[in-house]
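Just dropping this structure here.
Apart from one protein chain that is not included, each protein chain of the complex appears where it belongs.
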């Protein structure tokens, strides 16, 4: 051939190269998942009422447990399936495709509480809680954020004093989903206020039926009562409920992060892709907001949809990329903030576009296209919750790109 | 009528209300300006070569001087016309409409050097320089920015040591327009490095033919040589050339700002409006970048042009607003940063839009629509020069909205 | 003489209105379920007749003055019924029916809004529970129709929960009077722009106030450039909307050739300012912004509601393009 190759002339074997294909075993797994979901996915609509929704979510979790699908990402010794990230990806893709209901009340237990216990809990804590979580018997909620500690979580102030073999907790948490119907809470409290703010935090399991707890629902801009404030008035929690060591809660909370190695975005990405399909179909059937013909025939509408289409594809590719990273690194890097930022901004653009398309139905949530109003309002949570877009940009700049940290922040 | 008015029932007299009309005298002034410009505006194209362009600009300034139009905003005792802001507005509008050439080499002398001398110069300085400026005999350039002092102008380092009755200047300036053909420079030098950085700066008139000055042209991204670096190697400047007091240069430099009370944006606004007219005509005549018909028939192109049209109108209204403010306040407020920010971002959007329209001509600056390439590249100066968009946003946030200043900056 | 800033006297009048609204109709009233539209009080004080001719019971001011009042209405999220009332009075005068204008301005004939729904023959009624007349708005066409001509009213779940919304069927009756409504279209655009400008300003104010108070990482969040720059861009948008709206109001009252283009431009920039500023206010409030308790979302929903009146951005841009 006459060419001098800089490498040894051979390309890497197919098996260790960038790849988009699934193995035979994975394809069979997909078939298995798909047929199980086709048989067992609940047909009825998930109730909107809290108690009924809890019962629904619990029952669906039990169904999954009995089908052998509970705790996909949990290690087998913890009662889970111990599936690889790719198998999780396949599960989530099929789950989304089947239109299966979101985990709802089960979410925190399966994705936060359980994984934290697996990583940092003692034998007794695991033995008690993990089976109940997998079977859908116990609902968990999160108690991290406070009115004064949002983006700046480490400055939380809810105080816990050790009295005998108990922690006595006084303070307030906010943005707690499912609080009114939860059994347990993963609670971060301040047990030492003398040192740096990240030190002196303790991670503890709080029984939500303990005396002294008051739950106040918060109405959102989307008119629902998803979030709550939780007030603690000398709530007594056994020291046995502390996970990890007292004052080591910041590290315990970080442990949860290692659990999710790129899979968290899959349901969001699936949902956005489905919504964009809907929006495309809608644009093709609805009159243009100005001029004649359908909305789809308006170049500005159509090119905005096409732009979103390209970006939703890219979001999927980024999700695959995140899983590829997750297969290499056990602890997720700061790159996760990139996908989250991209998703949040994209989701908002898609919802804004939807409002420009539904046009005549803009005023009325009950109208044929009125559900887009709620989606538009709801989409703000993606640029606010779990770290605002601003915080994510800081993380990307400082931890991915290595730009100097702001002095005052540490 | 039965209504109780909260006020005394009368509306303010027409004369003191918001108003968009011109007085009879102003309308006559407009006629006078228009007919003079129709007769005297140079017909030939402004040369691109430095020396020839200087000669052209000088000649045009002399023509204006002889016509009685030099120093419109200068007080009469300084040899100017002492026109009101509205008369200046009228002049600039007609000037733009007549397609009269930009002041070019005369700009700094007329808008910076002269006004600074008027505000802070001594009698000798005024007597020598002001008439020469008005007649177009002397060209000034600016010597403020340095490689290490851009947005942070006050940290300038070009050093001046007093030796006898002279300042001996060593250092470097940058972004100096017209330096190679200028007679004088308004130069900021550091005469005291011991105190806060704003103190210890001196404003001095530098003769550009002084020994020790080297000018090096800087090629821009638009392939022109508008800017220069200026190097000072023990350049001796008489102390008599200091304007104001030694070490009081920061305040002297600020004095220039008071000169311009909202009129500075008029030529930019006129130019952008004219370019948008051109772009509209172009879109109506050029094939669409995709699909059939003209670019104008593409909804996305047409609505982007219409958006820009609305915004260019708003820019004009903001300019009128700035002049209205200027009529009240002698010292311009931080609001000036708002118009400048708006203009810079808008100008870039318009130029980006143009590139999407010229499409087939995108590669070739010589092509029929190739001039838009240069305009696009040139437009970066509006978000970089004279304070970046980032600096302007800080000014608006801190000085207009009263948000907390960043600690480290002062 | 050219002056886009109000005189001291004008400012004083405007300030009276702002004071009245902040005392009697603070935005927080909407959180407390206060459903009165305040039309009675505004009529009583003469604010709705500001620019109506004196023979119709008004004060004879110009559109620019009227726009300043609507700016204050927007800041206070005054019911869209105020908008309907003023426009209906002007339309009546235009139709030569000063008696009707007087009845409207004296509160004897109440006015609500109607916009077409997606389904032909149906419409949405906005703030029209007690209306005798409806101002029908359809992408630039304005008409007055008697309220009884609209039948089969059904309550809806509104985007903006602070304004009553009904879906209904248009009867066969035609509009009150004939033609002429087009003549009031500039006024419609300018007053709508002014209202949206007020919304944009109030949303920004809320965001700025919160940025000064809310601390994270040991300092007010307003000390961070990201928040500063969101606020600065919002401030820039209000500046553009403010002067363009005043300019358009004056251009229209002075009969400038480009008055329509100016008025369309005013609404285009003001509507964008209202929506983007309210979105930014939600973002700046963080978690709080996502709650009903924060006012930010009220501005967003009202801005979106009012944007429906202008026919939507694409419609406005197409109209402006048609004038180029």
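Here the chain labels run A, B and C in written order, and each chain numbers its own residues starting at 1.
FYI, a contact is a pair of C-beta atoms (placed from the backbone, for glycine too) under 8 Å apart; a residue touches a chain by one contact, two chains touch by 3 or more.
It should be emphasised that the depicted structure is a prediction, and the values quoted were computed from it without experimental measurement.
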Shown chains touched by the missing chain? A, B, C
Which of these touches the unseen chain: A:37, A:339 or A:373? A:339
For the chain not shown, which residue from B:131, B:267 or B:370 touches it across the whole complex? B:370
Determine and list the chain C residues touching the chain excluded from the picture. 224-226, 229
In the complete complex, which positions of chain B touch the hidden chain? 145, 148, 150-152, 155, 174-175, 218-221, 223, 227, 286, 288-291, 298, 300-301, 355-356, 359-370, 373, 377, 380-381, 383-385, 388-390, 393-394, 408-409
Pick out the residues on chain A that sit against the missing chain. 1-7, 9, 11-12, 15-23, 26, 86, 89, 280, 296, 299, 302-303, 305-307, 309-311, 313-318, 320-321, 323-325, 327-328, 335, 338-339, 341-342, 390, 392-394, 396-398, 400-407
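One rule holds in what follows: only the chains that are shown with their structure count from here on.
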From the C-alpha centre of chain A to that of chain B, how far is it in Å? 51
Let me have the rounded angstrom distance from the C-alpha centre of chain B over to the C-alpha centre of chain C, please. 37
Touching at least 2 other chains, the residues of chain C are 219, 227, 314, 317-318
What are the residues of chain B that contact at least two other chains? 299, 303, 407
